[in-house]
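Just passing along the structure, written as structure tokens.
Note that this complex is displayed minus one protein chain, with the remaining chains in position.
What follows is subunit A.
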Amino acid sequence: MANSTAAPNALPDLKIADRTFASRLILGTGGAANHVQLAEAITASGTQLITVALRRVDPGAGGSILDVIEECGVDLLPNTAGCFTAEQAVRTARLAREAFGTDWVKLEVIGDEDTLLPDPVELLDAAETLVAEGFTVLPYTSDDPVLARRLEDAGCAAVMPLAAPIGTGLGVRNPHNLALICDHARVPVICDAGIGTASDAALAMELGCSAVLLATAVTRAADPALMAAAMRDAVKAGHAARLAGRIPKRHLAKASSAFEGMADL
């Protein structure tokens, strides 16, 4: 048997910069109805890394998401969501580093409010600045292989192409582009945004992504904890299928039962 060790079929860990993760699912926290539901989803997902946004303190807020993070024993990845310019995003990243003591940042610089698509010019500008300042930069990017390469060349620790626009749940709209990015990247490719259901996450992994980042698909599902568990399994299944090596697609059928030895009936 090929696998006779203590952990048969164990999947390799995810390495980003200097950190290692057993889970390849990163969970965004936006859209959760409350902190109890969020904690249940985080636990069910098996994630080790969750994203948060940086906003003005709300004097009326009941409890902090930092308590949820501590309770669940996961790490925090601050984002620059809502930023439209490189300057805004860089300032937000610096504030996040001050607030949370981490130099990891999910860099998000969007072009407009309708599509929430990344602004590639501002994104690359911000990435270069933050890398120079010692940040570990994980940029949310469009599914453009050239831009992904430029971000990687700029020193980003991963690239995070979208499957579809944020919150749409449309799944992987351009599997060919995503596969091209995965085939050429020398840093982890994390599919970020647009995942709607478990098969979307599995497909992203089958195309060669190193991890999947999703929020809405879980937080706004009818049963967030159950969907979180489905995503956990889908990411694992997609990763395993990728490593296992799928069969080539064929135009015509190929019998799996031999014709040889057929009875003359």
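The criterion applied here is as follows: contacts are C-beta pairs under 8 Å (C-beta built on N, C-alpha and C of every residue); 3 or more make two chains touch, one makes a residue touch a chain; residues count from 1.
FYI, contacts and distances are computed from a predicted model.
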> One chain is missing here; what is its name in UniProt, given the choices "assimilatory sulfite reductase (ferredoxin)", "Sulfur carrier protein ThiS", "ABC transporter permease" or "Quinol oxidase subunit 3"?
Replying inline: "Sulfur carrier protein ThiS"
> Touching the left-out chain: which of A:57, A:222, A:247 or A:265?
Replying inline: A:57
> Which residue from A:22, A:36, A:99 or A:244 sits in contact with the chain not drawn here?
Replying inline: A:99
> Of A:14, A:32 or A:163, which sits in contact with the chain we cannot see?
Replying inline: A:32
> Of the residues listed, A:36, A:66, A:146 or A:243, which one is in contact with the missing chain?
Replying inline: A:66
>> If the hidden chain were put back, which residues of subunit A would touch it?
In response: 28-32, 38, 51-59, 64-66, 69, 76, 78-79, 81, 91, 94-96, 98-100, 166-167, 193, 213, 215-216
